[in-house]
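Here the complex is missing one protein chain, while the rest keep their positions.
Labels run A, B and C following the written order; every chain starts at residue 1.
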Amino acid sequence: MSATNTKSDTAQSHDNHGHHPSLAHHFVSLEQQHEANILGMWMFLVTEVLFFGGLFTAYTVYRLKFNTMFQEASNQLDITLGCLNTVVLILSSLTMAMAVRSAQIGKTKQILNYLGATAILGLMFLGVKYFEWKHDFEIHLVPKANFCWDYAKERRKEADHHEKDKPFVSKLIGKFVGHHEEHAPPSAAEIAKDHKNPESQQARIFFVLYFAMTGIHALHMIIGFGLIAAVAYWASRGTYGPEYYTPVEVLGLYWHFVDIVWIFLFPLLYLLGAHLGAGH
Amino acid sequence: MSAHNSANVEAHAGHPHHEPASLVVYFSTFSALMILTILTIWAGMQDFGALNTPIALGIASFKAVLVVLFFMHVLHSSTLTKLTIFASMYFLGILMVFTLADYLSRGWTGQ
Amino acid sequence: MSAINLDRRVVGEAASTHEATPKPATNYLNHETTIASWLLTLDHKRIGLLYLVGISLMFVLGGAFAGLIRLELMTPKGDLLTGDVYNKSFTAHGVVMIFLFLIPSIPAVLGNFLLPIMIGTKDVAFPRLNLLSFYVYAAGGVFLALALLLGGVDTGWTFYTPLSSTYANGNVMVAALGVFVIGFSSILTGLNFVVTIHRMRAPGMTWFRMPLFVWAMYATSLIQILGTPVVAITIALVGFERFLGVGIFDPRLGGDPILFQHLFWFYSHPAVYIMILPSLGVASELVSTFSRKGVFGYHIIACSSIAIAIFGFVVWAHHMFTSGLSQYAAMVFSVLTFSVAIPSGIKVFSWLATMYKGSVSLASPMIFFFGFIGLFTIGGMTGLFLSTLGTDIHLHDTYFVVAHFHYIMVGGAIMGFMGGIHYWWPKITGRMYNETLAKISAALIFVGFNFTFFPQFFLGYMGMPRRYHEYPEELQVLNVLSTVGASVLAIGYLTPGIYLPFSFFFGKKAPKNPWGATTLEWTECESPPSPHNFDHNPPVYDHVYDYSTLNKEAAVVSH
Partner (left out) sequence: MMVNSMFAEGFQLFPHQASTLAPSVDWLYLFIVAVNVAITVLVMVLLVAFAIIFRRKSEDDLPEPMHGNVPLEIFWTAIPTLICGVMFLWGVKVWSEIVVPPRDATELYVVGRQWMWKIQHPGGQREINAIHVPVGSNFKLIVTAEDVIHCFSIPDFRIKTDAVPGRYNQMWFNATKPGKYHIYCTEYCGTEHSRMIGWIHVMEREDYAKWLNEQAEGGDGLQGRKLFSKLQCITCHSDANKAPLLENIFRKDREIGYMDGKPVPPGTKVLADEAYLRESIRNPNAKIHRGFASPTIMPAYDRDLVTEEELLQVITYIRSLKQGETPTRTEETPTPQPITSADKASSNATEKTSGSAK
């Protein structure tokens, strides 16, 4: 509604002023193109909100039904790592915002630097997630693969006990490099028995939702890397400047959205049971 | 129609997206987000009973609003963008509220 | 940006005063003719045609399954198909007709073709996304075809859990993937349209100067954007559950099957308005053109489309009245369901008022419009039995529901689509079809349709359940009637399948504005349009449907 009309006076003659190389033929002006692209991204984010919204609704319903078990299940997650990831991701949002800003003021070199920083932070995030998931697998919290609630609870108690007096830093390092004491994995019979336990079933629903939500979130980040690479490529060829930086801004919107999803996932998944145990 | 253009001017006067936001804005937003993160973790560790979740979600929403307003520049965006965000929240709300309307009112009848 | 860009053609004369003189004009059909120029085209008009081919194939496929269903139901015993094959047939019928045919039908074909032209722009906002959306649709179609070839799916189009997630024996995963993928095609189309309407309107094209078809497409697109993601994630969860054997929806493992229904209908009820709103939009265009009179209550009709789209999101649990829904929620959803009927009624009455004191032509698109109004009214009004709590308990999941939705979807939506195709055919192809055959076909469809589905209201009230391949003998008479009707209906649909393609090659050349319509595609574009629609900014008048501005000589053909 806006772009078309403000430009209407010049529209008739736009052919005369030579096209900006980035202006597609069906747009009247860069302005219109910019507005369209930004709106397009926002519309896409609307669909994303509802896409995650389905998951959040499922989460809410089960949370209401199985409140206690959800808290206990949540207490199995590692708040330190969750927090670390929150910080990393917010930082990456900052660098992304800076990348957009660099484009707006036409500093190509800086765009590349900030995009690079964003990508590295994003990779760090996924790296931490990798260690978390690996740990979940080791203590038998992955539905289908090996879920065994009793076993996981035991391991958790043990770990709390062992690590009680260690300083924070060595605890943190231990999360990545510390190797696990060997435990006899639960037998098939134990797992089968565990699956009959209503509590285990409820905790498992939590973990299904946990993996679905964080998994889909991670998938969004991976897609984000692809987009960053593409934008970085164009940036390196000097495509962007104060005149035209739409793709950088669109990418920024996407990345910030992914950040926002995590801002909600963190308390809903990690902090839900934090008050129960002084673990981790 | 005589008034045909006035309806369309809509929040477009100052080409806002051409002016990059100042660094101060970005860094204060970032600091606020960090502080809120610490706050939410601290709050998570306490047991406020029924208030646990509202507090956690309240802080998260506040953080999200900061990101939306400053990192995503919505503070200076068109009304349409704001409307779009509002719409997404509104329909997400419908999904949740009407679904829960069923779940929460199920036990009401005695028999 | 594209190959199209290269052969921009300079036209000196203003098209609005220019007659359709015979000159070897380049148009979007003939300016490039290689296969690649079709398969990789970024032109919204060509993409619309790609969709037309796609959905026509799907209609025949879905229709073939309908044939199987009706043949089986000729006799009370399951003598033609086994229960399993029957179940797979109606599932395939429902899934193909809904996801592969009706949802993309008008938006992706007519919407794609007309929306940019109607608002006076050269293309949709994201042409590449538009092409992508077509291929995503095709990919979804391939998955569903695969699911059929591997032995079919037996969940019903509603995929209710825990049947679909645990017990069904078909290829649910593949089909779910297909539905998931098609969802994204629908989202991309909707997104493209919303941005196009917001950002690409020609100078002077204010919101209330847009044709009503564009309004309808806007409302439709909103639903596509807001609803489809929810069904996508829901179907994905069913996939997870089936694949992992975890209890998201299976009560045995602690899950809740009713939650699935909530999430599914949150999309699938609004989705029925994705199917009907475009037809309502077409109807507004038809009634105006063929009454040569502006649509009565233009603003209200425009807003009622949006109202239907929004109200449509708060009624979904009317599909769940017998599921053990909370009784309070049931009352809320019932009363909200009625709220959709009001704007629908306003449209019907406004169309009638448009004809009043108009100059009503009986050209074939208008005949389809008459059929549309009749069947849509019956279909919509029978929805009222279902939204009334006291009667829905008895009618739920009986043939009454089957009759209700076929009246709206086949009688309403497809009649509207047929009307639209006949109306814009000259613009799309540059050829005229055979009027008489078209009228015969409309009549056959109308009669066959009523024979097929009217008896089903009685069957439903008698209690005949849906999705039964065997039924008590006393219900046979009505079922035979229905099958006979379906054969007539099939002939009715086959007829245009012959004369339309025929006219494409051999039909008489169409003038620029054969019906004397006022929207831009008729007044400013040749038939068929040039690759870039306009070579100048099209003039926009105060009232879209202002027939006094129409160059009278342009109205060459009328009936």
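In this section, a residue touches a chain if its C-beta (ideal position, glycine included) is under 8 Å from a C-beta of that chain, and two chains touch if they have at least 3 such contacts.
None of these values were measured; they are calculated from a predicted model.
Of the candidate positions C:37, C:56 or C:323, contact with the hidden chain is made by C:323. If you put the hidden chain back, the residue from A:127, A:185, A:198 or A:215 that touches it is A:198. The chain not shown here is touched by just one of C:27, C:388, C:487 or C:537, and that residue is C:388.
The chain not shown here touches subunit C at positions 78, 83-84, 87, 154, 156, 158, 160, 162-163, 166-169, 251-252, 256-258, 291-294, 296-300, 322-324, 327, 330-331, 334-335, 338-339, 341-342, 345-346, 348-350, 352-353, 355-362, 370, 373-374, 377-378, 381-382, 384-385, 387-394, 396-398, 458, 461-463, 465-472, 474, 477, 543, 545-548, 552, 555, 558-559. Not every partner is drawn; the one left out touches subunit A at residues 66-69, 189-190, 192-193, 195-199.
Here, only the chains that are shown with their structure count from here on.
For chain pairs A-B and B-C, the one joined by more C-beta pairs in contact is A-B. Distance between chain centres (mean CA atoms), subunit B to subunit C: 35 Å. Mean C-alpha position of subunit A lies 18 Å from that of subunit B. Multi-chain contact residues of subunit B, defined as those touching 2 or more other chains: 8, 80, 87-88, 91, 95, 99, 103-104. Within subunit A, residues 1, 3-5, 35, 39, 43, 46, 50, 53-54, 57, 61 each touch two or more of the remaining chains. Across the interface of their complex, subunit C is touched by residues 1, 4, 7-8, 80, 87-88, 91, 94-95, 98-99, 101-106, 108-109 of subunit B.
Taken in their complex, subunit C has these residues touching subunit A: 1-2, 4-5, 8, 121-127, 129, 187, 191-192, 194-196, 198-205, 207, 225-230, 232-234, 237, 240, 243-248, 253-256, 259, 262-263, 532, 536-537.
Subunit B meets subunit A in the complex at residues 5, 8-12, 15, 17-21, 23, 26-27, 29-30, 33-34, 37, 40-41, 43-47, 52-53, 56-57, 59-60, 63-64, 67-68, 70-72, 77-78, 80-81, 84-85, 87-89, 91-92, 95-96, 99-100, 103-104.
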